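Every protein chain of the complex appears in place save one, which is left out.
Naming follows writing order (A, B and C), and every chain is counted from residue 1.
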Amino acid sequence: MAILADRHTRLIVQGITGREGLFHTRQMIAYGLEHNAPILVGGVTPGRGGEWVEGVPVFDTVREAREATGADASIIYVPARYATDALYEAVDAGISLIVCITEGIPIRDMMRVRQRLALSGARLIGPNCPGLLSPGEAKIGIMPGLAAIPGNVGIVSRSGTLTYEVMYAMTRNGIGQSTCVGIGGDPVCGLGFTDVLQMFEEDPLTDKVVLIGEIGGEEEELAASFVRDHMTKPVVAFVAGKTAPEGRRMGHAGALIEGGMGTHKSKVEALANANIRVADHPEQIPELLVSNF
Amino acid sequence: MAILADRHTRLIVQGITGREGLFHTRQMIAYGLEHNAPILVGGVTPGRGGEWVEGVPVFDTVREAREATGADASIIYVPARYATDALYEAVDAGISLIVCITEGIPIRDMMRVRQRLALSGARLIGPNCPGLLSPGEAKIGIMPGLAAIPGNVGIVSRSGTLTYEVMYAMTRNGIGQSTCVGIGGDPVCGLGFTDVLQMFEEDPLTDKVVLIGEIGGEEEELAASFVRDHMTKPVVAFVAGKTAPEGRRMGHAGALIEGGMGTHKSKVEALANANIRVADHPEQIPELLVSNF
Amino acid sequence: MNLHEYQAKQLFARYGIPVLNGGVATSPQEAYSIAKELGGKVVVKAQVLTSGRGRSGGIRLVHSAEEARLSAEHMLGMSIAGLVIHKVIIEPIADITQELYLSVVNDRSARLPVIMASATGGTLLHKVPEKVIREHLDPDLGLHDFQVRQLANGIHLPRHLWAAFTRIAHALSRCFFENDCTLAEINPLALMGDGQLVALDGSITVDDNALFRQPELFERRDWLAEHPLEIRAREAGLSYIRLDGDIGCMVNGAGLAMTSMDIIKHVAARFGFEHCGAANFLDLGGGARADQVAAGLRVILADPKVKAVLVNIFGGITRGDEVARGLLSVAMLSNQQIPIICRLVGTNAEAGRNLILDAKLPHVSLATTLIEATERAVLAAGGLTHGDSR
Partner (left out) sequence: MNLHEYQAKQLFARYGIPVLNGGVATSPQEAYSIAKELGGKVVVKAQVLTSGRGRSGGIRLVHSAEEARLSAEHMLGMSIAGLVIHKVIIEPIADITQELYLSVVNDRSARLPVIMASATGGTLLHKVPEKVIREHLDPDLGLHDFQVRQLANGIHLPRHLWAAFTRIAHALSRCFFENDCTLAEINPLALMGDGQLVALDGSITVDDNALFRQPELFERRDWLAEHPLEIRAREAGLSYIRLDGDIGCMVNGAGLAMTSMDIIKHVAARFGFEHCGAANFLDLGGGARADQVAAGLRVILADPKVKAVLVNIFGGITRGDEVARGLLSVAMLSNQQIPIICRLVGTNAEAGRNLILDAKLPHVSLATTLIEATERAVLAAGGLTHGDSR
């Protein structure tokens, strides 16, 4: 079993008929067919209920979709202005795993969403994230399937393509992944590093973990404390943004050194102090994973 | 031991220097002295920190009061416009039992308070309630101590003086109380009948329970279901408002039959169907309590 | 606090909810002018805060301005359910295709507001209650878009009406939240011949506890819609509701006041005095002063139905001596000899009882228990003294 999602996950797509939603729905179906894993069970687009897209039924509301398909997971490809509503709808319908790909949701809105998540118990990955991939089991998001092979290394990352780079480097070196989780690059998101590290620590099929961080915030420092105090499995890390200037937002809303907080140096020191091996660049990660801990 | 509060409860008064707060502070202290029970440990009035009132220290904020006194319970005598702030302050300071006497808090504000209570785990009694009295152990509120004696009957009520009437009738007949809880007469309040019934069911010092309801809402109906499904201890009930007209608010914000909902008949039927003995008038309750169940 | 239909519609219009372009008239001549401007074929609707106006002649369809004048003349000054009509509204006759229902109301059980919609509104609403679709609202965030979709979907609203329905639902929800409503209802929400959705009738109730921060609504309160005795009691800070019986009640605490009313009926039935009952609900509240007690007793005695008065005080904050002083100040001066039976328990009760004993007024007496006090009040109202019944 992988963490968060596996072949028993019943997934729907919110925004299935949109440009992005449709593109990635096809990718997810193709991945499922190729790996003999179950494909998604339905989609939601208001006003398009009753149609069929790529062989799956479309519903007007998440509630209807859930009632008809028994869905327990949802992936959101809805534009930023409507994404908060989509998140509340998924929570309200009782979806237990929500993955939000959408970029550009205001910080305040996500703070409000978090309060409702806390009351409901639903788990959110993202927003502004690539989703997750349990190779050969489940692909919920936009991670390229070709970059990954099944294995025993868990990956948790704040980044998108940088994560693919790491997966790809591992895969080329024959090191597979249990689950790859992109928690997203926004300052306020759902699951954090420590939540996912905890799951990897408890997952019998994960033996080692790769953590991919970025400048900004304190997530990496908190993760380092967690690893030091609560983890038995070895962790390798990489932190992007060593050469990024202070006070400029580096693409991601969350990748921003403000008032001297969230620097590369602080993060790398914290990780190293927790006995985590920190790579100089992504392509160095496979060799750190196979060397003796 | 009684439920909710006993001689180990460390109580502060929010609004201790106000007219009502001061009056009832004196009453609570007098009760404590008379029954050899601990008296309150402090009070809060913004801007009066550092003073002493009735022998107890006054603080500017609940947080300071809690840090200085180790208070775990608070009673609020603050006027309606400031009561919501006082509630949030108590929750924020980590007070675990909050009793709010104040009448006249808008419904919407209480709905918002409830969401924060749900996130914090604090327990609220009230607002618009007489508080609670564990005879000989703890008096948190405005219930007249003379009406009660220690005993094995728990009382839970939506009313104020009607509760005193019942306590008094019991006391005159030599039937004492474990704890008397007034949950308040507002449509949206903290602990409800079922919450308190559950506590009485679990309390080894409570053998029987008296439930005092009113017209309006569905609390009595829900309580009846709870008693039927979850309680082993005998329950006696009285419901006020048999002759009240529909559509008029009978003093309490919550005592209002709207759209045919919350009638006396519906409540009495529900209670009787749950094998609860329903009294015709308060002075009949003692005889129902001592007759064979 | 309830708003009149015309006030509710003014509020709706401010939130962008479509209403008919009518007018409010306080005189037959005004009704005539408005009706004429609207082309003569109009509806005249009495503005009273009660339901069932239609059955009581409070709604008339007329075909000319002159008829509108006559209808207004008939209605203005007339009473429905004891409430005098001071205003009528004049509206064009609506070309209705379908009557829907939409409301936001506080759901007490869930302790949350709930928005409700139904494809069958108007008077048919309560005949198909299972068709009502409900969505609970977050008290901080209000109505979400997805909830409107769930409503529209649930009532099978045709797709071309979704945009208009969404605007109206959000407007009604904002109206509900921003005005501290406990009810904001559109019934019917009419689908007109031209495909528009229009609020044909509306009800708004505002949380009395929140009126302090709704000064504009507070000003709109129609005091004339209340009974004069209720106005007097309110001005004295008392909670008073006039009822049909003949025994006045003065009690501290709402629950105990209701209970006193109930016991009166209970005892009266036992004695075979089925006609006896409480003349009012009166809650003195907590810690009433002598002048408030006096004002309460004056209000009770001003009601010509009253044949006896039951005073029941269980003093916590309320002091028995204060109550006695207030009572005696009125009872001494009153020419009426209506029996007043007092039962005082609690704080300073003995002092109060002594004051009453010392005053030696023949029509003011003391009782020990609530049942005893009630029995004496019922017997007095029934024309008998306590002694007679034995």
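Just so we're on the same page, a residue touches a chain if its C-beta (ideal position, glycine included) is under 8 Å from a C-beta of that chain, and two chains touch if they have at least 3 such contacts.
These figures come from a predicted structure and were not determined experimentally.
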Inquiry  = Can you say which of A:53, A:75, A:244 or A:270 touches the chain missing from this structure?
reply    = A:244
Query = In the complete complex, which positions of subunit B touch the hidden chain?
reply = 46-47, 49, 60-64, 82, 85-86, 88-89, 92, 112, 116
Inquiry  = Need a quick check: the contact residues on subunit A for the chain that isn't drawn.
reply    = 20, 23-24, 80-81, 104-112, 114-115, 130, 142-144, 146-147, 157-165, 168, 185, 187-188, 212, 214-218, 222, 238, 240-245, 248-255, 262, 280-283
Query = So that we can see where the missing chain sits, which residues of subunit C does it touch?
reply = 140-141
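By definition in this document, only the chains that are shown with their structure count from here on.
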Chain nearest the global centroid, as defined over all protein CA atoms shown = B
Whole-Å gap between the CA centroids of subunit A and subunit B = 47
Query = Whole-Å distance, subunit B centre to subunit C centre, using C-alpha means?
reply = 28
Set of subunit A residues in contact with two or more other chains = none
Residues of subunit C engaged with two or more neighbouring chains = 140
